[in-house]
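All protein chains but one are shown at their positions in the complex.
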Amino acid sequence: MKSRFKKHSILPGFGLSLGFTMLYLSLLVLLPLSMIFVNTASMSWSDFWSTVTEPRVVASYKLSFGAAFVAASINMVFGVLIAWVLVRYSFPGKRLIDGLVDLPFALPTAVAGIALTTLYAKTGWVGQFLSFKVAFTPLGVTVALTFIGLPFVVRMVQPVLQNFDKETEEASAILGANRRQTFIRVIIPEILPAALTGFSLAFARALGEYGSVVFIAGNMPMKTEITPLLIMTKLEQYDYAGATAIAAVMLIISFIMLLFINGMQWWMNRKFAHY
Amino acid sequence: MSIHIKDVSKSFGSFNALSNITIDIPTGELVALLGPSGSGKTSLLRIIAGLEEADSGVILFGGEDMTRIRTTERKVGFVFQHYALFKHMTVFDNIAYGLRVRPKKERPSKKDIQEKVNELLSLVKLEALADRYPSQLSGGQRQRVALARALAVEPKVLLLDEPFGALDAKVRKDLRRWLRRLHDDFHITSIFVTHDQEEALDVADRIVVMNEGRIEQIGSPEEVYDHPNSPFVYDFLGNVNLFHGRLENGKLLNGQVELDAPGIDSAENRPAVAYVRPHDVMIERESTAKDAVQAKIVHIHVVGRTVHIELKTQGLEQFLEAELTKERYGELGLKVGEDVFVRPNQLKVFIPEDYSI
C-alpha cells in the first residue's frame, strides 16, 4: 500500500517529516481557514448575498480591485524597467540600489503606511508640490499598494534577464533586426511570463494589504475604504457573520489568483524549459 | 564572397586576444579556425561578424571594407555554439525571423516567406517538426534549425562557432559530413571555429591553426598534419612522442641513440627536440638499422582496428607510444614484457629557439 503512495527511497525520515508537515498545516492553516466556509455555510444564502452585495461592501471591492490592479500595473512597467537597468547597465551604487529594492518586504507595513502618509499629505514633502490630493484619496491607496508590491516584478524578471542568453540577442541582430525589433520580438516574449507572474503576485498581495493602506486611505465609507478594512470594522462591531461572509468572498478570489499563478508558472516551465 | 582579414588585433586590458591576424579566404572556401580555448579563434569569428570591434585592422568582404559596418547590415550567417534559438518561437518562426524583420520594402510577401522556410526545412530535413518549440528538439535538430535560420537570409558568408561542440560523438560525425555536403552544394564562403583537430581535418578545405592570439600555420589539412611548421601544431594535431637530444652532424644524439634529423644542416651541437607520431613508430623484432632503439613493451591495448602499444626505451629510459594496425600486430605476435626494436619512420626536429614548451 505504502509503495503505491510513495516511490521507494533509501532516505529516512519520510513518515516523521511528512507527518509533522501535515499535522502543522492542518492545525494552523486548513482548520482555521475552513472556519470561514463553515461559518459562512451557517448563514442563509439571502443573508450572505445581501451582506456581500451591500453598497458599502461593493464600493470597497471596487476600490480594492481597482487600486490593486493599477498598482500592480505600475509595478509591472517600472519593475521590468528597474530589472533591466539593474541587470544590463553598470553605474555607481548599483549594488546598493539592488539591495534597496527589497525594502518593502523588510519594512513593517505600518511603518511604510505612516511614512507614505506623511510624504503625500497636503503639507508633506511631496504632497505640497502636487496640485491634486494624494493622501486620503483612492490615489493614496494606490501609492501605498505600489510601494508594497514593488519588489515582486523586479525579483521575478531579474533572474530571467540574467540567464537570458546574450547570444540570442546577437543572433537577432545578425539576422538583420534592429534594436527595437529585437526588443519587441525577442526580449519581451522571454520576460513576459515572469513579468505577468510578478504582476499577479503584486496584485494578490495588494488585494489583501491592510497595514500600509489604513493610514493613507482615510477610511471614508464608500470612498476610501478597502475590503480588508471593512472586515476589520465589522469585527470591531462584533458582526462576525458579516466579517466572515466578506472574508469568504476575498478568500475565494485569493484561491483563484493562487491557482492562476501556479498554472502560469507550470505553463512557463513546460513551454520555455531551458535547454 | 571572399573574405580578407588584415592585421586584426584585439586586446582586453593587458591581455592580447588577437595580434596581427591576416588571413585571405577565397570565395567558396570552407575554413576551420583551429586552436585550444583562449587562442582567440572565437574572438576573431565575432569580429568578422561585427559582434565585437577590433582594436586595429581591417575586415573586407569581397573587397568591400566592413570594419565600420554594423552587424545588422553585414549580412552574415552566424551559427552560435549553443544555437541561441528563440525559445518562445516555433522552428518555423525561428527560421522565418530574419525575413520578417526586414524593412517593409525589402520584406518578402507572406507566401514567399512560407515557401522559403519550407524549402529550408526540407533542406535540413525537419519538415515534420516545423511547429515544435526548441525545447522539444534534440541537440542535433536544434543545430540544424540554427543553420537553417542562418541560411534563410541568404548570407554571402557563413560563420559557425564550435558548431558541433555540444553534440554527442555519433551525431557530431553525421552533422559534419552533412555540413560538408551542404557546403559543396551551396559554396557559401564559410568559417568555422573548432578545438577538435579531427573535425577540422575532416571537414575543412583549409585550416588556420591559432595559438595565444597568433596564427601558427595556415594550410590544407594534409599540409598542417604532415608538415607542421611548429612544435605547437605538431602537438595540437594528434598524439606525438618527444625525444630530447643534441644535434651533431645532422643527427640527434641522446646517449647511445642516434637519430637522423632531416632538414636540419646547420645549428651544430645544440639542444633540440624530435617529434614522432605514434603511427610513424616502427616496431621490429630484429635491429635492422643503426637508429633502431631497444625498448620493452609495457602495455598493449586494442581500440577497434588499431593497437596502441606503450614502450619504455632502454637507452633513453623514456616512455613512448606506438600505433599498429591489427594485422601488423598479429604478424609480430607482441606480448607485454618483451624486448623489441623501435625506429622512427618520420621524424621532425625543432630547435628550441623557435618556440617554448
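To keep things simple, chains are lettered A and B as they appear, and every chain counts its residues starting from 1.
Assume a residue touches a chain if its C-beta (ideal position, glycine included) is under 8 Å from a C-beta of that chain, and two chains touch if they have at least 3 such contacts.
The rule is simple: contacts and distances are computed from a predicted model.
The UniProt record for the undisplayed chain lists the protein name "Sulfate transport system permease protein CysW", from the options "Phosphoribosylformylglycinamidine synthase subunit PurQ", "Carbon-monoxide dehydrogenase small subunit", "Sulfate transport system permease protein CysW" or "Peptidoglycan-associated lipoprotein". Touch with the chain omitted from the figure is made, among B:Ala17, B:Val91 or B:Ile188, by B:Ala17. Contact with the undisplayed chain is limited, among A:Thr21, A:Gln128 or A:Asn269, to A:Thr21.
If you put the hidden chain back, the residue from A:Met43, A:Leu119 or A:Leu196 that touches it is A:Leu119. Residues of chain A that touch the chain left out of view are 5-7, 9-14, 16-18, 20-22, 24-25, 28-33, 35-36, 39, 78, 81-82, 84-86, 88-89, 91, 95, 97-112, 114-116, 118-119, 125-126, 146-147, 150, 166, 169-170, 172-174, 179, 182, 204-205, 207-211, 215, 227-229, 231-232, 235, 240, 243-244, 247, 250-251, 254-255, 257-258, 262.
The definition used in the following text is that only the chains that are shown with their structure count from here on.
Centre-to-centre, using mean CA coordinates, chain A is 54 Å away from chain B. Looking at the complex, you find that chain A touches chain B at residues 165, 167-168, 170-178, 181, 185-186, 189-190, 271-275. Taken together, the chain B residues at the contact with chain A in this complex read 49-51, 71-78, 80-82, 84-89, 97-98, 101-102, 133-135, 142, 149-150, 152-153.
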